[in-house]
Structures are given as C-alpha cells and as structure tokens.
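My questions all concern the structure below.
Of the protein chains in this complex, one is absent; all others appear in place.
Read from first to last, the chains carry the letters A, B and C; within each, the first residue is number 1.
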Amino acid sequence: MKITKKRLAHIVFESDDWASKTFDIVLLFLIFGSILISILDSVASLRAAYGDLFWWLEWVFTILFTVEYVLRVWLSRKPRGYIFSFYGLVDLLAILPSYLSFFVVNSQLLAVVRALRLLRVIRILKLGRYVSEAEYLQRSLRASSHKIMIFIGFVVTIVLIMGTLMFIIEGPEHGFTSIPVGMYWAIVTLTTVGFGDITPATPLGQFVSSIIMLLGYAIIAVPTGIVSTEMASQRKKADRPKLVTCPNCGKDDLKPADNFCGNCGISLR
Amino acid sequence: MKITKKRLAHIVFESDDWASKTFDIVLLFLIFGSILISILDSVASLRAAYGDLFWWLEWVFTILFTVEYVLRVWLSRKPRGYIFSFYGLVDLLAILPSYLSFFVVNSQLLAVVRALRLLRVIRILKLGRYVSEAEYLQRSLRASSHKIMIFIGFVVTIVLIMGTLMFIIEGPEHGFTSIPVGMYWAIVTLTTVGFGDITPATPLGQFVSSIIMLLGYAIIAVPTGIVSTEMASQRKKADRPKLVTCPNCGKDDLKPADNFCGNCGISLR
Amino acid sequence: MKITKKRLAHIVFESDDWASKTFDIVLLFLIFGSILISILDSVASLRAAYGDLFWWLEWVFTILFTVEYVLRVWLSRKPRGYIFSFYGLVDLLAILPSYLSFFVVNSQLLAVVRALRLLRVIRILKLGRYVSEAEYLQRSLRASSHKIMIFIGFVVTIVLIMGTLMFIIEGPEHGFTSIPVGMYWAIVTLTTVGFGDITPATPLGQFVSSIIMLLGYAIIAVPTGIVSTEMASQRKKADRPKLVTCPNCGKDDLKPADNFCGNCGISLR
Partner (left out) sequence: MKITKKRLAHIVFESDDWASKTFDIVLLFLIFGSILISILDSVASLRAAYGDLFWWLEWVFTILFTVEYVLRVWLSRKPRGYIFSFYGLVDLLAILPSYLSFFVVNSQLLAVVRALRLLRVIRILKLGRYVSEAEYLQRSLRASSHKIMIFIGFVVTIVLIMGTLMFIIEGPEHGFTSIPVGMYWAIVTLTTVGFGDITPATPLGQFVSSIIMLLGYAIIAVPTGIVSTEMASQRKKADRPKLVTCPNCGKDDLKPADNFCGNCGISLR
C-alpha cells in the first residue's frame, strides 16, 4: 500500500480506521512519556543520576514531536490556521525550547529555556477529546458558567474590599505590605485555603478575618447550588418520557396516554 | 442643544438615552481607574518609582469625583436624602481624605488619612446594578437568608463553647491567650481555613480539635443544602408551564395552547 | 397582687403571659451579660484594667443565677428530676465555681476553678427554644443523621488507616510521633483544614498526603448530597397539593380534580 499525502492526512487527523487510531495511541504514549521525563528531570537528585539518559530521551521526543508538527503543517488544508491555533502554538512551544538551547550560551538563560520545555504538559489537554463521558460535566458547567462568572465577580469585589480593609487595619508591620498582598490574603482566607504565611495579629484584624471566614464558609454554597441545580435539570431532561406526535396535525408534545390530539381533536387510538 | 439643569439631572441619574449611558460608562472607567491607582500606590516599590505620577492621577480623580458629587447634590430632588444615604456617604468618603491631607502636618496621621482614601473601593458595589443576571442569585440568597442566619447563629454558639473549652484546655502557654482568641481559632478551624498560627499542642486539645474539624466538615452541608434546595425550587417555579383544566372531564394538566382536551376530545375554544 | 408559689412557678417555667415573658427576657440578658464578662475577663489586658469591676459583676450575676437556681428547684414538681437534668447540671456549674473560689487558697487551683466558671456559656444553648425557625433545619438534620453517622464512621476508618500509614512512612523525626498524632494529622488533612503544624517531608509521604487530600475534597460531596436530598424531600412534602377526602367511604387521598371517588365510585361533583 503506497502512502499518499491524502492517506497520511487521513491518519494524522482523527478518523476511525485502524491506522489513524494506532497513530493517536502512539502519540498519547509519547505525550505521557515526555511529560514523565520532564517531571523526573526537574528532581535534582534524579537529574544528577540519570541526566544523560533524560537528555537523550528529551531529544528523541523532540524529534518525534517535530516530525508530527511538520506533518500537521504540511497536511493541513489551512496551514496558517493550524499554526496560529491554540493547539498549534502549544505544539510549537513543545519543541522550540529544545532547539533554542543550542543558541543560548548563558547558563542562567539556558535554565529558563529548559523550564519552558515543561510547558509541554499543556498538550495533555488534547486528550480531552478521548473522553466522551466528560461531555455531561462540560454541558452542566457551560450552562451554569454565566452564573458562576457573576459569583466570581462578587467574590473578587469582596476580596478587593476586604484586602484593602485588612491593609488599613494590620499594615505592613504584620505582613500586609500592600493592597495586592491584602487581596492575596483575602483570597487565601475566603476560599478556606488558609496557608498561614500571613495572619492577622491585631484583635480587630482577627475579628474582620472571622467575618471573612464565616462568609467564605457560607457562600461556598452558591456555586454548589448552581451546579447541583443545573445537573438535576439536565438529568430531568434526559429522564423525561418520550412524547408522541399527532399523525394528523403534527403537534409533537402529546403524552403517550392521551386519547385525542390536544390540538386538532383527532382520535389517537 | 443648551444644557439645562433638568437635562443634566436626566444624564446624571440613570436613564436610557445616549448621553446618560455615556456618563455611566465614563464614571465606571473612572472608578476602576481610581481603584487601580490606589492599589498600585499601596505597593512600596511602585510608589517609590511612580509616586509623583500617582499623586497627580489621584488629584485628577479626586477633582472629577468632586464635580460628580457636587452635581449629584445640586441635581438631587432631596439633597439631604442623598447626602446621608449609604452611597452618598461613600461618595463623600471617596473625596474627603484627599482634601484632608492639606490640613494634616503630622506624617503618622497623614498615612492614616491617605489609607482612608482606599475605601473608595466600596464604590465598586455601585456597579452591581449593571448586572441584571445577578438577580437570580440574589433572589435565591434572600429567600434562604433567614435559614442561613439561624445556621450562622448555630455556628457562633459552637464557636463560643469550643473557644472557651480550648482556652481552658490549652491555655495561654500554647497561644490561646484569651477566650476571644480561642473563638478566633475555633472559627479558623470550623470553617476549615486552618491558618496554623495557633495550633493545639496537648493530646486533649488535639482530640477536641479533631471533633471541631469533623463537625465543620459535616455541617458545611447545611448552607449548601439550603441554597441548593432554594435554587431548585426557584428554577422549578420558572420552568413550570401554566396548566388548564378541562371543563368537561376535569383533566387538570392541559397546556394553554391546546384546542381540544387530550382526554375526552371536547373543544376548549 | 399577692405572689403565690403557684404564680411564681407560672412565671419561672415558660408560659405565655406578660410576667413570664419579661422573666425570660431578663434571664436572656443576664446570660448574655455574664458570658460577655467571662469573655472580657479572659483577656489579660482588660483584666488588669477592669479586674475589680469584673469581680463585682461576676458576683452580681452569680447571686442572681443562684436565686434563679433555688427558685427552679423549689418550684419544680420533681426537684430531683430538674437537679440531675442536663440543664440543671449546667445551671449548677454556672454558679458553683464562684462559691468554690472561697475555699481554694492555692492560686494555681484557683485559676482552674475560675476557668470552670466560663463553662456558663453552655447556658446559651437554652436560647435554642426561642428560635422556632430552627426546627426545619433540625428536622432535616435528624432525618439524615443516620446516614451522616455512617459517613463519619467511614471517615474515622480512613483516618485510622491513613494515620497509621503516615506514622510508618514519616515517623517521629518528621513530627508524626505516634499513631494518635498521625490520626490527628489525617483529620486535619482530610477535612481540608490544613494547619501546617505537621507536614509530610518525604516524597512518599507527600504522595500519600495528596491522595488523602483529593479523597477529602471528593467525599465532602457525600454529607452535602445527603442533606440536600433530605431538604429537597422535606420541602416537596410541604409543597404537595392538599388532598380531598371522599364523603362516602372516607378515602383521604383523592385529587381535587377527581370526578369520582377512586375507591367507592361515588360522584364527587
């Protein structure tokens, strides 16, 4: 079987035959493999021991991903559209740093360039399309995203006011060095994360903190309520009984138990 | 077009024509701009670099907000009502500190006065009226606010008892210097924030803490349940179509658009 | 009006007339006042400044509560029943420490006795009966308490296993000095409180911690789901339409729109 350009495009861009699925699965393993190597390479002790092996594997992955990138650009009907798409840029960012490391001599800058290579993990997002069951969650979240955005806006306003208030009350001597830092602290507190890197030291500051905490504890109910209601509504839609269409007038929301069409009055039995 | 007082009032107080909307949008940008400057000015390093620029911008905002404030007082039908309203006081607080800084010589006091200017962020709350979709959330929260207040009361009681108990058990030597501090710690713990600035050191204290934490983990379900139920109820109300009853057979779930009863076939028109 | 013993009992034990309500409200203020004094007295700086005032107020409250206690014992139909009831013991504990402080000379012990007086805050629980709206929440919680207990049992089992595991992995050198301490840490982590007083230091410990955290983050959905479902169910019960009783056979669950009784066939119109 001669491999034509058309056949290659068929394999690279998802379709349902044997060769294309194999291509996808191999790519999947390559992505996971390159992520794993990036993660292990970031651990200083492992890097000291297996640095050379990691270096070789990085180049193997880089060359394979380069081949994939060139193929995608060459085979795409609109190469420019692919190059400037989100995944196109991610695919480029996944290979560029390795090549850049040739031209960089300064070791400080080299470390930054090497680190950029780690952004390859974003490619994992591409795997989303393999999970068909994720759709139900996505639909529920998308339907309630508008309400969640308003909620986030409300949270940001509280954070702004509370961060300013705590900056005035506690001041730089207790770690609240600026309003942005106060806002960071307010988010840490409102979301009930509570790192403890900055904590209120004055009685008034502790009182205001208590109010923020109780507020954060109470309003977490809001996004939960939004998503729960949305999911219940979507499930109800799926559970709803099949409706019958009138053979005479075409009215399409009759109940199976109806004897006569509610619109034209014809007998359905 | 000559600008009369009546025309100005029309523009300043929200209405739907072109000029009034432009006024609102300009005001919105001014509020965001003044907040941004206040935030940046609070960062010591930025203040050192751009302090003069911030000082000039602050005065530009102060003068524009002063013009707006004077206009609102002058154009309002009940000036006294506006001045002593919540937003009237906020508008005044947004400009007063800048003028006060002229008369204050003591640098310590000046810092406090400058800080007060940051309370201008409260004006952001005024933006709430631009978001019509926030109403659904507000209605759900208002409908369940009574139950949430009782829940907060219940939480405060637990906090009072647990704060006292931990003050007795752990005592000042482990950071629980007074009952208010114990209550602050109990809120930090019950809301699952957990700063870690004060932590139990005795086995008994750790045991009581564990109970508070499990309690806080379990009762977070209560506000969530309240809000979820309320939202589901409000959505059901909105989704429910008005139903018509058949005057012949009494079937009570006919749709308003039906021409004939789906059960007995009688004409409904 | 002469005050008889019967009349006094009427006032002291809750009833609906003017005198009894006044008695309740005065008692309420006394409880709040004594709690406030106890809280303020625990703050070292306030105690240094107003210690004498607090001492006098404490004795005023003690004497008034003693009068109330004696009245309740004297007026109760079953004095022994009251004395050994939960609130009877709390009422006694609220006054006993003040008297005990006469007989204690050792200053160390005196501090403990004084601290015991703070347990008076438990009396605040008595206020619960003034809040009729709390019933809905209580009913929902009681109906789901069985499921919540099983959930808590499940959480305790996880805590036991994870606490032991972390004690083995991290050991005393990283703060996990014993299994009970490991269990305390597991509760702190699973409930997402996260004090940070004890944290995993080994990679394996951090990996196991990550699993506990994700578990805690996911299973918080369980109590929330239980309470939400229970509340929705209780609300649905309240919303359900009124049912009609058949005048012939007494069947009591007919719908208002029914034309004939579903049981005996008699016409309902």
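Just so we're on the same page, contacts are C-beta pairs under 8 Å (C-beta built on N, C-alpha and C of every residue); 3 or more make two chains touch, one makes a residue touch a chain.
Since the model is a prediction, treat every value here as computed from it, not as a measurement.
Enquirer: Based on the whole complex, identify which of A:L27, A:L64, A:L93 or A:I187 touches the chain you can't see.
Expert: Of the listed residues, the one touching the omitted chain is A:I187.
Enquirer: In the full complex, which residues of subunit A touch the absent chain?
Expert: 35, 38-39, 42-44, 115-116, 118-119, 121-122, 124-125, 131, 133-134, 136-137, 140-141, 148, 151-152, 155, 180-181, 183-184, 187-188, 190-197, 216, 220, 223-224, 226-228, 230-232, 235, 239, 255-259
Enquirer: In the full complex, which bits of subunit C touch the chain not displayed? Write them out.
Expert: 146-147, 150-151, 153-154, 157, 160-161, 164, 167-168, 172, 177-180, 183, 189, 192-196, 199, 203, 206-207, 209-210, 213-214, 216-218, 220-222, 224-226, 228-229, 232-233, 253-255, 258-265, 267
Enquirer: Residue by residue, what part of subunit B touches the chain that was omitted?
Expert: 192-196, 224, 228, 249-251, 263-264
Going forward, only the chains that are shown with their structure count from here on.
Enquirer: Farthest chain from subunit C, going by the mean of C-alpha atoms per chain?
Expert: Ranked by distance of C-alpha centres from subunit C, the top chain is A.
Enquirer: Using CA atom averages as chain centres, what separation in Å is found between subunit B and subunit C?
Expert: About 29 Å, centre to centre.
Enquirer: At least two partner chains per residue is the criterion; list those residues in subunit A.
Expert: In subunit A, 192-196, 224, 228 touch at least two other chains.
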